[in-house]
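The other protein chains are all here in position, but one chain of the complex has been omitted.
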Amino acid sequence: MNNTDDLPGNWGRWGDDDELGTLNLITDEVRARAAREVRTGRSVSLAVPIEPAPVYSGPFGPQSAEISPVQQVVAYTGSPAFATADVITVTNHHTKSTHLDALAHIVHDGKVYPGRPLGEAVSMGGVRHGSTTAFAAGIVTRGVLLDFAADGPVPVDRSITAQDLEAAEERHGVRVESGDALVVRFGWVETRYRGNPSPGVDIDAVRWMHDRGVSLYAGDLGDAHPPQFGSPSALHGVALPLMGMPLIDAVDADELASVCAELGRYSFMFVAAPPRIHGLTGVPVNPVALF
Amino acid sequence: MNNTDDLPGNWGRWGDDDELGTLNLITDEVRARAAREVRTGRSVSLAVPIEPAPVYSGPFGPQSAEISPVQQVVAYTGSPAFATADVITVTNHHTKSTHLDALAHIVHDGKVYPGRPLGEAVSMGGVRHGSTTAFAAGIVTRGVLLDFAADGPVPVDRSITAQDLEAAEERHGVRVESGDALVVRFGWVETRYRGNPSPGVDIDAVRWMHDRGVSLYAGDLGDAHPPQFGSPSALHGVALPLMGMPLIDAVDADELASVCAELGRYSFMFVAAPPRIHGLTGVPVNPVALF
Amino acid sequence: MNNTDDLPGNWGRWGDDDELGTLNLITDEVRARAAREVRTGRSVSLAVPIEPAPVYSGPFGPQSAEISPVQQVVAYTGSPAFATADVITVTNHHTKSTHLDALAHIVHDGKVYPGRPLGEAVSMGGVRHGSTTAFAAGIVTRGVLLDFAADGPVPVDRSITAQDLEAAEERHGVRVESGDALVVRFGWVETRYRGNPSPGVDIDAVRWMHDRGVSLYAGDLGDAHPPQFGSPSALHGVALPLMGMPLIDAVDADELASVCAELGRYSFMFVAAPPRIHGLTGVPVNPVALF
Partner (left out) sequence: MNNTDDLPGNWGRWGDDDELGTLNLITDEVRARAAREVRTGRSVSLAVPIEPAPVYSGPFGPQSAEISPVQQVVAYTGSPAFATADVITVTNHHTKSTHLDALAHIVHDGKVYPGRPLGEAVSMGGVRHGSTTAFAAGIVTRGVLLDFAADGPVPVDRSITAQDLEAAEERHGVRVESGDALVVRFGWVETRYRGNPSPGVDIDAVRWMHDRGVSLYAGDLGDAHPPQFGSPSALHGVALPLMGMPLIDAVDADELASVCAELGRYSFMFVAAPPRIHGLTGVPVNPVALF
């Protein structure tokens, strides 16, 4: 991918040192719009549950375990024990973990958003540019769900296009505006990420997100797997590194879709406040939709 | 502590299998009350930043590091690199991490809330009762700040009492009601947890929280350090194990106090949505106050 | 176990601060005797192979894995990569890992060898007494194999007794002397530690080891599983904490038995030199027999 001329991008738009990317689009006005969505306090989690795998299970424990994003060591404190505690090892970009990608996660032509050389931004010693530090205060904005799975999962050979997004807006009676978090439902929570091919959004859909000013993408799927070689993945290959748009991978939007259908509205307050750990390339998150 | 007759407690109140404890007090009505607090969308994080320590920093890197709750391994993916990724090791109950204690964290007389024998609830293989699974959907309720540090940090030899809490309500023009999350500010963010003694709340304050129906305690301090031997710590020794009240340790309420003072109101919507990792004894969290 | 009067023990024998236990029996003379065993340089490993489990295997990787003592994170260094590196998480006392138990591993009546209170010896901050620091220089001594599986595995309901050990000496034409490492083969490498019951040595066998001056026990089995409640496990409950005898758990002595049978001699030089990591309760080791 040498020619990025016709790809949507924001390098330079908010300066050469910018680390927020499209989160810059979340203004006070956007947050006020988000606040107006909250009426009853009903809340819905968009995260899949993670069952940690025990690092040690003893001679009479299980012999094998499902591979988990989280490994756990549990301990008693004191003798007799007055407390219990644990230490966990977390794989930040695990396909079975709902997680928020920082902008330094993806390298484009030796650089990370907005054009910082990889070696300057990320080394063994840590991430100096484009890390989860950008999420320190939590992300609070308006969220919009576009649901493509009301009648069943999106087929594996179908891509979500810009036209599909607009048709969904029409169907739901909602319009994605600048600064909104876009939640997309493919209906693939049960079947995704088990080695099988899966559908995704296409580059025109990402161009549409750029035009509309989407601040963050959260989907139960995002890019098609396997990626089609020769063209970059629309979200991980273009939206994140070139537009500076954070992605929440592996959400579960099933309950959200039910609630939206029940309430007859597809917009809500959206809060994604992962642990305030700076300097990471990504971090597990439990996004919450508030109605 | 053999005689718990005169200590506030909830064992049995919500059944023998209950894992929610005082989170049971967060009803739809409580959440609706919380929602009414959101007007402008202004949000404040209550978490201290965590700077991860590199597991490896190379021959020319630093030789020592501040002990951190998070250890990080950073890696490039692909050659040339097309992505970066990291794996972190997290100490869930670290004094430098804003974290949410699950009910199985504290053992009372060989048992955890609400009377489950320790060995049944927690083993090397994981936590089967009273874990972070209770926080799966995120905690959304009304929050109230009681600030005792407007004129400087609470002195080391002072305890916060029930009377102090009521006086603060009076001062702030707010009243803690059933289901509310109580945020307490001692003004100790800069100085706490460095081995020095520190003040805390007393048992009468906890009794008051019990009477008022506080669902969750979040403070920049909580129990006095070192604990006064002979009597249990009010929050970790009584509120958590006997009342089943989750605690958020090590919050930073300084910005929150500024905003409350500026807006002239000390109640807000409170969202604590840590990563949806089940089966832990605690988990880092970035609590957010929404105005 | 309140009455330890009639159990073999060494508390006080080498002083109250001793951390070597029966390794004190390995004198220069013992090492010289060991050296005389080396003639051809043929070497045999007594360790089972450990296949690390990947912490991350990607969307197209396996979905479950055998639980392993070692978790691995692999990374490329540089872009393009000029090196590869890894970080591993190791469970020191894993049943599938050939490992050397330090003396602080087992608590007897609130104390560790030779009578140090647990809280003084071992805390969350590390092990201050009885750790792997005792193995810093490597263990080099004479080894003797007593093989009970020449005709098939020891049955699950059989214990190895002092008489059995003497009969094996007779059979092999070898005599265990003070300072020797004793290697015992039950023939259980394939079937052990999968939750099933397994045989072990009895307390008289341990008394015999005490009388003979065994410095270290290495077996493909050791204590019967499950332990017979009411009496302490002979090796982990008595030999290690009371005699101060380090144990190597989960060895594979099958190839060793073949070589001994082929050469017609059951003694050899024995080298156990685990990584020189101080302050642990145990450590993986690859014991080597040299002929």
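Per-chain numbering from 1; labels A, B and C assigned in written order.
Just so we're on the same page, contacts are C-beta pairs under 8 Å (C-beta built on N, C-alpha and C of every residue); 3 or more make two chains touch, one makes a residue touch a chain.
A quick note: this is a predicted structure, and the numbers were derived from the prediction, not measured.
Looking at the whole complex, which visible chains does the left-out chain touch?
A, B, C
Among C:L7, C:L25, C:I67 or C:V90, single out the residue that touches the unshown chain.
C:V90
For a quick check of understanding: of B:A34, B:L118, B:L165 or B:L235, which residue touches the chain that isn't displayed?
Once the missing chain is taken into account, the touching residue is B:L118.
Which residue among C:R33, C:R185, C:H210 or C:H225 touches the omitted chain?
C:R33
Identify the residue among C:L7, C:L20, C:I67 or C:V122 that touches the chain left out of the display.
C:V122
Footprint of the hidden chain on chain A, which residues?
The missing chain touches chain A at positions 55-56, 73-81, 85, 87, 89.
Where does chain C touch the missing chain, residue by residue?
Here the touching residues of chain C are 28, 30-35, 38-45, 47-52, 54, 56-58, 61, 70, 72, 74, 76, 80-93, 97-98, 104-107, 110, 112, 118, 122-127, 133, 136-138, 140, 236, 269, 271, 273-288, 290.
To test your reading of the contact rule: which positions on chain B touch the chain that is missing from view?
53-67, 71, 77, 79, 89, 91, 93-95, 107, 110, 118-119, 124, 193-195, 225-226
Note that only the chains that are shown with their structure count from here on.
Which of line, ring, star, complete and other names the graph you get from chains that touch?
Complete.
Fitting on CA atoms only, what is the rotation between the copies chain A and chain B? Please report it in degrees, nearest 5.
Rotation angle between the two copies comes out at 180 degrees.
Provide the C-alpha centroid distance between chain B and chain C, rounded to the nearest whole angstrom.
About 43 Å separates the centre of chain B from that of chain C.
If you average the CA atoms of chain A and of chain B, how many Å lie between those two points?
26
Cα centroid separation between chain A and chain C, in whole Å?
Roughly 48 Å, centre to centre.
At least two other chains touched by the same residue of chain A: list those residues.
Residues 54, 56-58, 61, 89, 91, 93, 107, 110, 118, 124 of chain A touch two or more partner chains.
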